[in-house]
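One structure follows; several queries about it will come next.
What you see is the complex with one protein chain gone and the rest in place.
Going by the order they are written in, the chains are A, B and C; count residues from 1 in each one.
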Amino acid sequence: MPDYTPQELMVVCAAREIQDGEVVFVGMRLPLIAFALAKRTHAPNAIGLFELGLVRDAPSPELLYTMGDPPNILGAEWATRMVNVMGLLAQGRADLGFIGGAEVDRYGNLNTSRIGDWNKPTVKLPGSGGGADIASLAKRLAVILAHDQRRFRERVDFITSPGYGEGGNWRTRVGLPRGGPGAVITTLGVLGFDPETGEALLRSYHPFTSVEHIQANTGWPLRLAPDLAPTPEPTPEELRIIRECDPQGFWTR
Amino acid sequence: MPDYTPQELMVVCAAREIQDGEVVFVGMRLPLIAFALAKRTHAPNAIGLFELGLVRDAPSPELLYTMGDPPNILGAEWATRMVNVMGLLAQGRADLGFIGGAEVDRYGNLNTSRIGDWNKPTVKLPGSGGGADIASLAKRLAVILAHDQRRFRERVDFITSPGYGEGGNWRTRVGLPRGGPGAVITTLGVLGFDPETGEALLRSYHPFTSVEHIQANTGWPLRLAPDLAPTPEPTPEELRIIRECDPQGFWTR
Amino acid sequence: MPSTKVMTMREAVERFIPDGASVALGLALEPLIPFAAGHELIRQQRRNLTLIGPISDILFDQLIGAGCAHKVQAAWVGNVSEGLAHNYRRAVEQGIPHPLTVEEHSNFSIALSLLAAGLGAPYLPTKSLLGSDIPAQNGTFRQSSNPWTGDPLLLIPAIRPDVTVLHVQRADEDGHAHAWGSLGICEEAALAAEGIILEAEEIAPRETLLSDPNRVIAPAFKVLAVVHEPGGAHPAPVQGCYNRDHAFYREYHQQTRTLDGFHAWQEHWITGVANRQEYLARLGSERWDALAIKTHRYAAPVDYGY
Partner (left out) sequence: MPSTKVMTMREAVERFIPDGASVALGLALEPLIPFAAGHELIRQQRRNLTLIGPISDILFDQLIGAGCAHKVQAAWVGNVSEGLAHNYRRAVEQGIPHPLTVEEHSNFSIALSLLAAGLGAPYLPTKSLLGSDIPAQNGTFRQSSNPWTGDPLLLIPAIRPDVTVLHVQRADEDGHAHAWGSLGICEEAALAAEGIILEAEEIAPRETLLSDPNRVIAPAFKVLAVVHEPGGAHPAPVQGCYNRDHAFYREYHQQTRTLDGFHAWQEHWITGVANRQEYLARLGSERWDALAIKTHRYAAPVDYGY
């Protein structure tokens, strides 16, 4: 057994998506910690946007249960109205956005709205929040979710947050100005996307699992990226920082 | 000779347009004093909106050369962004708006943009400021300007701030949601408007002039209102307050 | 001058939020949620409300479970630190306690709806949500195109709530209010609404509020009622006043999994108390004190003098 949890590895993978100096639209839960980790390791100049109206260049000094927690507001560079932060996103000022989802499909479309018949769903999920906006407008999208066959579906019942739609040039066709998922970070591995077709490809598998296990837990025949490799393990430094951020393991255990 | 200036009488007339409890979009110059006068006499509950982003329920304690002068900001109820105050106007929350103009015509249209050929004007005036917005969107409009034949024209060269256009239901036809001029307060008298045709009618003439003099100084055959009467003179109390507001007579002499 | 707008929450809800009203609340997202107003709506058994907001951190779920809501216009209804909202699920999936109309939004689209109303504009255009199924489900948006370029655009129509309820740190009796921290779409919702109800941690003198007119959140002439309601946002945090009661959200999540569980929770925290003071007494001073501000951090001085 590895000395880290899948969630800890997901945080590490998410942090590695952040490049230094980037403006990052930080989502709920694990990305809150990933932003802190990236800032304290390889991306000290990254800037975080939080949809409720915050901009920070330093991560919160305390664990965040929600992005509106008081420690995330004190020390913010800017505490403004949501529309201003969404406006930065809409202008193409966010290099990377993080979102979660209940279901993802072969083309990276996410459902966080309703499973089953729209009018009589079997499961009513909470909804988009800012997810659909981030998926529509960020230059690059990273998705974080648990990996099982129920969640990884050939086609989601409801596209809350658009990925590559039906593939190909779909995003351009429907009028989206940019973006699309670059990574789907799961409990089992990391998916990338074929730049031509927009189809998900397995880019890396976590050290504690296997390609076969991932394929068996994916609801469509998951193709492999040409450079498929095991996910690099968290470094001790990364784990130390994550555990400093989330000492009780609220999000990462 | 009366013991007051035409400007002082204009301030009095402007103040009388304000009813108690009304939300008033206050314009530059004389209306700044008219708002103070109304508040201190018959309209203590009037509220003033200032286009740069201010709301006040108490007039400035000092003479204002501009609405952005520091005494107008200190003690404001709200100092916000211009769009928020313009938004109140656009929503129909302003009962009355004041504007000035260089030229007015038979249907209360105002020109503050360009005299003569649009592309080669003989006089380039400063422009709309917020005037065109107030004229478009306030529930009721009061216009303040000097009265002479050059300024009172059959048809203005350029409609900066729409009055009743070509008359009749023109405002509805072009899509304006409400409003139109209720009064044109001049150095010689006060004009109202025919509710059917939108044509200007002389409602009152200042005590120091005559109907004939006003008609001679108007660039079209000015019709008279059925209830035409001399403009009531300022009361001593009104004059006292105006002179307290503008002791040097910067605006009122 | 008009008489004071200060009144009890009971009176404010009785007078200004009738059955069938559309109400925007929870507009700062996780902080400053006006739970006191929401609970009073439940105690007064308000029906057929339209609930408007970006995300709702368990407040909408409570109103839905109590049968107050007929329609929801929101981007997210759940429990931010815990996950799904059980009453919301029961209402949409099973029609319990009765069917609920949901118009799905994103945070940006609900913000734009309210901003449009405040600007007096019939709609605002955006490229967000193109390709999402939200527009089709919502049904009120309109697909359009940029008249200059032909590019696809989505038009988000204005939403004008009857009432916007804001929890604020302080207000005066005329309705001037200061709120600070993360404000989400509080301003947009206040300017979009027909009227505003304030629940305030503190009632301060007019001079205090007017000492900082840039921080005033909306024009006082739109304010219908000012309710002095310290602790009214619990379990949500109020910057500078108290912190978030994370455990309360967890308990709510666990205790409301079943309908019976929700009824028991509601009886304990809402219908079994007469007002916010009794709620806080039930919470207990130990739990309340644990949420107190540990370190005060004051804003740098600002001089409005001349």
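Definition applied: a contact is a pair of C-beta atoms (placed from the backbone, for glycine too) under 8 Å apart; a residue touches a chain by one contact, two chains touch by 3 or more.
None of the values given here were measured: they were computed from a predicted structure.
Of the chains displayed, those contacted by the omitted chain across the entire assembly are A, B, C.
Listed residues B:Glu8, B:Asp105, B:Asp133 or B:Asp246: the one in touch with the omitted chain is B:Asp133. Contact with the chain that does not appear here is found for just one residue of A:Val83, A:Leu176 or A:Leu191, A:Val83. The chain not shown here touches chain C at positions 112, 119-127, 142, 144, 146-149, 151, 153, 155, 157, 169, 178, 180-181, 183, 204, 208-209, 211-212, 214-215, 237, 239-241, 243, 293-306. Contact between chain B and the absent chain runs through residues 28, 50-54, 65-70, 72-74, 76, 79-83, 86, 89-90, 113-114, 118, 120-133, 135-137, 158-162, 165, 170-171, 174-177. What chain A contributes to its contact with the hidden chain is residues 23, 44-45, 47, 54-55, 57, 70-71, 73-80, 83-84, 86-92, 137.
Everything that follows uses one rule, which is that only the chains that are shown with their structure count from here on.
Taking the mean of each chain's C-alpha atoms as its centre, the chain lying closest to the overall protein C-alpha centroid is C.
Inter-chain spacing, taken between the CA centroids of chain A and chain C, is 27 Å. One finds 40 Å separating the Cα centroids of chain B and chain C. Chain A and chain B have Cα centroids separated by 57 Å.
Chain C has residues 187 in contact with two or more other chains. Contact with two or more other chains is made by no residue of chain B.
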